[in-house]
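Missing here is one protein chain; the remaining ones are kept as they sit in the complex.
By written order: A, B and C. Residues from 1 in each chain.
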Amino acid sequence: MGFLFTFFLLPLFNLAQTSTQTPVGGGDTGQYEQTFRFQNYIDAFVENREQFGRSFLYATIATVLALAIAYPLAYAIAFKGGKYKNFMLVLVVAPFFTSFLLRTIAWKQILGEEGFVVPTLRTFGIISESTTLTSSAFAVVAGMTYNFLPFMTLPLYASIDRIDPRTLEASGDLYANGFTTFRRVTLPLSMPGVVAGTLLTFIPAAGDYVNAAILGSPQTKMLGNVIESRYFKIVDYPTAAALSFTLMAAILILVTVYVRKAGTEELV
Amino acid sequence: MGFLFTFFLLPLFNLAQTSTQTPVGGGDTGQYEQTFRFQNYIDAFVENREQFGRSFLYATIATVLALAIAYPLAYAIAFKGGKYKNFMLVLVVAPFFTSFLLRTIAWKQILGEEGFVVPTLRTFGIISESTTLTSSAFAVVAGMTYNFLPFMTLPLYASIDRIDPRTLEASGDLYANGFTTFRRVTLPLSMPGVVAGTLLTFIPAAGDYVNAAILGSPQTKMLGNVIESRYFKIVDYPTAAALSFTLMAAILILVTVYVRKAGTEELV
Amino acid sequence: MSDIAKSARGDLKLSNLTKSYGDFTAVDDLSLVIPKGSFFALLGPSGCGKTTTLRMIAGLEEPTQGTIALGETDITDTKPYQRPINTVFQNYALFPHLTIFENIAFGLRRRGIKDVDDAVNKALDLVELPHLAQRKPTQLSGGQQQRIALARAIVNRPALLLLDEPLGALDLKLRRQMQIELKWIQKEVGITFVHVTHDQEEAMTMADTIAVMNEGKIEQMGSPADLYDNPETAFVANFLGQSNLIKGTISGNDGANQIVDLFGQKISLQKDRSHGVDNSIYAGIRPEKFRISRLETATSGNVLTGGKVEDVSYIGVSTQYQVLMPWGQELMVFEQNDDGVAPFSVGEPVNISWEPIFTFGLRGDEDAEAGTEVNPDEDLDDE
Partner (left out) sequence: MSDIAKSARGDLKLSNLTKSYGDFTAVDDLSLVIPKGSFFALLGPSGCGKTTTLRMIAGLEEPTQGTIALGETDITDTKPYQRPINTVFQNYALFPHLTIFENIAFGLRRRGIKDVDDAVNKALDLVELPHLAQRKPTQLSGGQQQRIALARAIVNRPALLLLDEPLGALDLKLRRQMQIELKWIQKEVGITFVHVTHDQEEAMTMADTIAVMNEGKIEQMGSPADLYDNPETAFVANFLGQSNLIKGTISGNDGANQIVDLFGQKISLQKDRSHGVDNSIYAGIRPEKFRISRLETATSGNVLTGGKVEDVSYIGVSTQYQVLMPWGQELMVFEQNDDGVAPFSVGEPVNISWEPIFTFGLRGDEDAEAGTEVNPDEDLDDE
């Protein structure tokens, strides 16, 4: 057991070490020594607070959109799917057997000038002739919504599928119409799925860089992009590690607050 | 419903389209037109069959290793975890709140000349002075094993946790000792988790390129690396799309055969 | 509360109610009036259509044909939430995310009632669980959940309360106690109860009127004593308690009685307890009506001689005998253990006698086994 947990946590220790190193005086680019410089964290945060905010903003919007799309889908599969349930679940997951990268690039093409979305929208006058959809915050969020949709759909499905349909009948029997039954019974009972799904979507979305790199512009850079470029282009390991830890801490705090608020502890 | 499924499947259609295009005669690099050239698939496969084989080999080894590590862990959490179950599950998942990239790089450092693993192994004479661990198939597989471990552990845990302990008692009551009970009752009953876990590990592992890029060498290139470089460096969209589809098809076939063999259809 | 809920009070009237699923007719042209304030039981085996009938009354299933009316108001096409009808579901269907208090308050709040404390607390008192108000349903035992489900329904003072096998999940002793309490609560609140069950003892203990259902139709309806003492079909005779049915022929008349020949022995049967009999007949006698006696003992009433004790089973309150008759049939005899007489032993030759008034007559072409099957393929929840 102990060994296994060590295996899980080892890279974390390593990252923590790296995050407080400073460049070796007179050394090559990429040579660092351990100096326990915690100022690294503050520097990294201050320098990149804009991307920080953007990461959380985009991830939040993508999570909300994914929830709005996945809930009716999961509900329909669970309650109306009948014997096609498993087939429908496979359909939901199928696209994710292809490469994450390629899926994202496919979205770039779909939303691009040569895809069919932009001409259609222009024909109906929904967007102006000069508006493009790629290289925009819209495209980044759309890509993230799409890419993390199965992580939202599957836990939602699992949770909704477990609801005893008789409790919904009981609600109708007790003077609640369809909407009230949804608000008072279905939604609260599916909260474990909502919480799990939003976490599974939000966490990777907040740390994502692929969508922003492919579908975005320099103005839509997220923290993941900063970390990546720090590492690969500038070879600034400590900053990358510090940013990564800061991101992890921020996510952990948000998640804790959220789980407390959603009150799943009582539901579990 | 129909709309929702369209949303899921849209990028697949787009990719399918791209995969049979050919370069525009005399056009710029990266300009393609639709010619329904299915030969693209054969060309792409023949050219990269080595990386294909490597992808599946590495993914298989990583999956088996992850299973070997995750099963005892999941078993211990499910049956011995008591009230610490949830805490232990959080520990298993925690490292995955950091960036995938950074975790992988952390492994590079851990396995590198300056990490503590190599000096330790050398001290005990397990590896020779000249052997290094990074830039090797070993490092790639180790990285993949680590990175996909939670995908193996969580479904295994869910499946093992659902086993009625009385069936294990019944097995003991019916003259089966501990090992026989494991082989005849525990393992078969946890097969849904084994299947789900191996699929969730194998599928992304087979399509992975990050581990090979960071922890490997040119001799350990996987299909994911080829797809990436085709796309970003050579701007050869059709080949990348064709490779991606071939990979998806191969995975689907393997998965179908595997699921049939494992006989989960009866278990579900 | 909707207008319908306010106006629809009074007797429940089902007219030609039918429910088909494809080729299968679950409920077949059922017509029935259940008087306001009564305790009515729908009794029958799994799959007889009793639960489907209940769900149509609740509005959870749509009838294929026929109407449902409460008092003067036709409620056939109204939604469940518009009907002044509440249900105690088979597995309670409590809301797992709400406290017991909020479970009970649910219906009141939906009807826009602001101050629910009084009503909820009274309902909790009625089911004797006021200390559990702040618990969640999963923290309660089966018996407690059953009471809360009842409180959740009764607190709304519906015109009609439907109970769908409400005691099916409880163990025997608890079930007996809850039967007494339910009956008491029904008297206390005065609401019409429609109780669906497959447990004949439960129906007999609680209901004023029982309708025995079989294959989507009502076989017989009446007070528990009517049904038990004077069943009109073999199904009712066997399903409601146990019966000995002996094949015979009518051999004559004697005033208000028919003389019945049972394998050469003559017994008498009141004409008004003889149902659709022509010549061929099944004479029915309940096992506890039989008296078993040694050959030398004097017997009166109807007597069958030549029996032999095949099996003796002591169960405290009574002893149950299987007596083999000369024509090869085994008769069941229950003797209450109250007279201090030594029990009969296996192999002993005995006579059997009973008061003629307890004989009932069924058509000779009926299936004598109807309603006796205990089918291990069927469980409580099958319907």
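Keep in mind that, in the parts below, contacts are C-beta pairs under 8 Å (C-beta built on N, C-alpha and C of every residue); 3 or more make two chains touch, one makes a residue touch a chain.
In this text, all values refer to a predicted model and were calculated from it rather than measured experimentally.
The chain not shown here is in contact, across the full complex, with B, C. Checked against the full complex, the one of C:89, C:334 or C:360 touching the unshown chain is C:334.
Checked against the full complex, the candidates C:10, C:37 or C:241 give a single residue touching the omitted chain, namely C:241. The residue touching the chain not shown here, chosen from B:63, B:104 or B:171, is B:171.
Not every partner is drawn; the one left out touches chain C at residues 141-144, 147, 168, 171-174, 176-177, 198-201, 204-205, 224-225, 228, 240-241, 286-291, 313-318, 334-340, 354-355, 357-358, 374, 376-380, 382.
Considering the complete assembly, chain B touches the hidden chain via residues 164, 166-167, 169-177, 180, 184-185, 188-189, 191, 266-267.
Basically, only the chains that are shown with their structure count from here on.
In terms of inter-chain touching, the protein chains here are arranged end to end in an open line.
When chain pairs are compared by their number of contacting C-beta pairs, A-B comes first. The distance from the centre of chain A to the centre of chain B, with each centre set as the mean of the Cα atoms, comes to 20 Å.
Taking each chain's centre as the mean of its C-alpha atoms, chain A lies 58 Å from chain C. Look at where the CA atoms of chain B average out and do the same for chain C: the two points lie 60 Å apart. Of all residues in chain A, none touches two or more other chains.
For chain C, the set of residues that touch two or more other chains is empty.
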